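Of the protein chains in this complex, all but one are displayed in their positions.
Going by the order they are written in, the chains are A, B, C, D, E, F and G; count residues from 1 in each one.
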């Protein structure tokens, strides 16, 4: 709706003043939260709910509003309790205890090309699945290539072709995070590294692979926060959007 | 050259056994270094020389070989001394003491769209210039948007349109690195954050903006090492290459 | 009571030697604790009980003594158990499980002007509420402005006027803590930043926003400990007291 | 100038288009820097130049423009070289090698009440002087109370009255930073703590007093970055401004 | 027993070969532990059992052997479970859940002079009590001076005489640990500082007061590990032993 | 002088008001420093000048005043430049470039018993010498036992008797600092550990031996700051003073 | 099987295409894991299952496949639950709750010489047992020498001969980890140090002994991750294999 349209509708009593204010501002103010309805038009993707640190009630309310507005919604780092409550109202909402994502309105494929999601070990799967499922929900085709850590380099090289064919490569690795460097040298496409909190002792809950990936000897690898499979998938989707839409402002 | 061609030329004495070995392996072995001539065909960009920790003589030899092979070469984190020695043999080589890059064979624009390089403050310029000049050398058009830190939010918002029109946004910021989050919420294109070592005390030589950018509240921001303007430009160029070449392996 | 008065009363048997000692010293010695009754006259505000690390019994005794002396009392970082026990004796005592404050004798507005309490996200609410409720208990009018993190800069700017009208601004933010810098550049009043422990991975349980706020590019921002909404409210009240009482010692 | 006035002057040719743009935007864009002329009206104080990380030429240009606009200017963390170059053009500019401040147009007293600046030891003087001189330049009367560290508690208590009479207390301390806590318990006015980098070993270049001050047992102490005497003085001036101007927006 | 005596007894069948070996070596080897019976003659005090990381069974066996040998025994960092099991066999054994010490054979006063144990706050009591009870068990008279943190400096100074009369001063403090410095400047006797894990956020589980105490501006303060009240009491007892026994080897 | 005496002398014009004030306060106020003349009567030892962070002029003035008052003086962490300037006025002042101490009025032996100063390696000598020379200046007899690190345990054990005969043992060790634990188990006297900054890499400029000594498996070892040989010697002298003077306040 | 053999069998229908692929690749791909059957022929030892971070079901499946292939299997960091499930299918599988290892097919002695496993204290036993049992499972004879920490140096020296006779020495130590240095100076055989997480406060969950061991004054000590008894045993077995097989490639 254009500004004129909104104002006409207010004049005609078709929408309330509150609704109009929310349309003009682009967000709805519920006091404890200001839901950013404008984000999809601004960035290409609707707001996603970060579950950690929110109460079940807060998540429930925000989920409901976003779903009403966009016809889809997602919660990251969600608890089982959050999933139960939401599924009471939205039986179609899906919850995966491994990735801890609640999703509804999972979108069809919007982008050409594939996002490859690699994991170094089996224990990195929760993060890899968060990345893969988020990427799918955002409209990407995903190629899962799991358990290809560098201690068995032949297992990695056996997948070389699949990796090179992806449009973007997401590498999830705990321990020392060496996989990002090995992959970074093999491809002509962006590599996004996700350190995981899998490890112990000198692994420092993921700080070690985080720092390791940041100092990768493979130029051009970029990094997101520990266990942030979601963030890697968003970055990948932004790149996919750039590929699809091509240059702006020309 | 295909493998057959190479072997025929050896048979005919057109090339030496050493040259043939190097062609087949894809790298030349000088003992202290193995130059990776194959990298351009593999990743789209030739090997770049990391100047730090190398002797002037080592840099000189590697520079010379890469230039002979590719017709262009670049050294990062180069000293004035390295520049002097190289310019004796290659008077066309350029050295910028701010970005500390030595470049030769600076390429023409290969990619549509622009890479925006933002800096939060004037003191971040060396890093921003490393990013900008690397991106240009790799074939990108660059839009420099400097001194737009969040403490004067109106200076940033005055550039909103230019930033949103870029294909990729590189954000260089020292201090607390807040610029990355503010920009990350404004655009529908990938944002690559570069923390800089500009600051003191609790800034911890750049660790603070590094960690800050990794925990950005703007989803999808990816991060490179402190002061690594070069790495951000390589990542941006990889994305540009993905935009230009489109999906692979279909 | 002046010293003379106290001594006369001892002479007359109106008060015991113990009571007199306590009046003269300004504190009561219970062995495990020395309650500082003098603090209100010295600093303007009575002693507040820091609940963490104390047993329920200790909190109960101290609460009771302070309430008898001052007619009001507050416990920070209180557990539900502490609240239950105290409410048995003091049914008027209030406990908020979100802010984890026990309060009684909540004071009326003593100061002109408002303290604005901002939160970057919904998950920062427990800290923001600790700040807001403490400020109110100390006699301030509070303006709560929640969920205005910089990733949606327009949500922040929509509140610009309210923020600028406050006498002091408290900014509670987890993640990367960028909100403090953005606000610091907008106002002509003191800004107190409170990093929160909301985040994960590179967020380091709040160290990242703490360091980030300390290196803010906005000059004049001061910082308190992670999650210390209480401390920010005390600092704000000290400033309010300075505004109200004006210059001393002239 | 109002917007109308500016536009009339453009119409009449009294000012150039460039000048008009700068007046409307509130900042001047020199490419490597955007000078924020609007800051004084917005925050009460003009922009101050952070010397570190800037070239001598950059500082010289920015200093000159700010002085032309505001009739006063200040550079923090300035080198001797910067001072020499600036004094060639501005012989009235003052440079103190201890505080490393370049100042010109040092203002008269604007605020009632005093800012007390305390130092724990003699070695903390450069930071204490940065705070004191900045506060004076911003219009405060300053009371310097030096070498009152807690290891000689009687030296501190001998100054109790002077400290309690100040409107704001700035405490500069290296080593373990204990002075902030001792002072925090004595006063009914805001205390701003500045950790200094004076110390060695476990002092961690100032991180130890920084962390120590943040966890002070005296409620309401706020903290700025290590060695940031300047920031403490700005925060103090903001409080002074709040005292002087009283509540806003009522 | 001298070596000759031991051998004669073996010859006469008065003691077994195993007992003789243990007497000569000075320790008993139980496989998982080698109990150091010689320690009392070597250092003045018998071995104390560090409860953490041992199983209940291991603690039970070692306790029993040490008690048989020395007529007294102590376990630090003991769990309730350990206490229960031990009290089944040794009903006289005492367990204090606050200090988490199990003791038996608590010794009479062996040393002249007093050990003063100070705590900064009520929450530091578990550590202070560990120090005080250990010191008593080792034969010291203890003067407990609790809740004298520097935020109420007059509470501390009111105890100045008691503190100065002690032979050794142990200072237990969490938060920023400033009490050690204040006390260090008041006395002509050794001061041993014990940082406690009482605090949150920037307190870093006790690292902050640890580092703070190590960089104390009061010369001659020595420090033990976080929460190590036991170690402080041992160090104090070593000093008491030196006072009692006077110079050796002369 | 008693207070009465001082006042009589003022009355009689024997001393000036300034001198009287200084006598009563116990310190002299030079603006940038408050010299603590009272410290010797309070703690047993006069104030020592910490050279780091002070200007040569400041050190010169303080040295001169302390020497006039006490007939002896010491500067720690002194530069060659400081020594030169001071020796111009005080030719008897001694400077040792290894320990970086300036001393004058080096006292005769005041205490019975010896302080043993151990070093693990040759590179730890500067710190060991700072400890030894400070201890001597304070009136101790010192037994230097150098280069007895645990990697050659027989070298250490060959000195067992000398070590056990000392009244206090100071252990200076860099690298991993293991010497403190080995010595701690051998003696019935207090052990003070001084980590040194000798090492590289994971040694973290001395943090590693510092932490290592704090977690020593030998109970009762206390620790001072990295390279703080001076502090260890002060602590040892406090213990010597306690041995000499015996219990107080009885 | 040679490649020819495999292909013949496929041709003859003796094995399926899937089996053949797995034989040629050297690993089996189960989607979430790629089991590396080739590892035994490549490195001398079959793949071991790292239990942490895997679900019980994942461990169960991998265990079963490896056992079928190799006739032996091991899980490290296994939970009781994992053991229960596996023992349902493999009653011969053994689980030790102290070392948290599940083993089956425990091998006979393959190597001459002994691996000595030392522990500093009783609380280090879980790690020492992980090392000892792993070493035994890999075919080594193990000599357990427990509770020989340096605080009782005579207990260590009493074992000098046993330690010197071992072919490799593994040293498990928590606290400050000093045992590694003391042992490193005694032997002419490789020493592998394992820091343990036994300790508190400045021990930093094992980081302190880790760093301490890395900076050991005994040259030639190598280190593995905190609590990684398993890794130390693998390294020891690699050395044993080198001793047994002698030089390669000659």
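Following the convention adopted for this analysis, contacts are C-beta pairs under 8 Å (C-beta built on N, C-alpha and C of every residue); 3 or more make two chains touch, one makes a residue touch a chain.
Keep in mind the model is a prediction, meaning the values are calculated, not measured.
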item: Visible contact partners (per top-of-document touch definition) of the missing chain; value: A, B, F, G
item: Touching residue (missing chain; options G:22, G:103, G:196 or G:237); value: G:237
item: Positions on subunit B where the hidden chain makes contact; value: 25-27, 31-34, 36, 38-39, 50, 52-54, 58, 62, 77, 195, 197, 205-207, 210, 225-228
item: Subunit G, residues in touch with the chain not shown (by the definition above); value: 42-44, 48, 112-114, 161, 164-168, 185-192, 210, 214-215, 219-225, 230-232, 234-235, 237-239, 241-243, 245-250
item: Missing-partner contacts on subunit A, residue numbers; value: 120-121, 149-153, 157, 175-178, 181-182, 184-186, 199, 201-204, 207-209, 211-219
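The rule we apply is simple: only the chains that are shown with their structure count from here on.
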item: A-C or F-G, whichever has more C-beta pairs in contact; value: F-G
item: Euclidean distance of C-alpha centroids - subunit B vs subunit C, Å; value: 49
item: Whole-Å gap between the CA centroids of subunit D and subunit F; value: 38
item: Sequence positions of subunit E contacting 2 or more other chains; value: 121, 152, 185-186, 201-203, 207, 210, 214-215, 219, 225
item: Contact pairs between chains, per stated definition; value: A-B, A-C, A-G, B-C, B-D, C-D, C-E, D-E, D-F, E-F, E-G, F-G
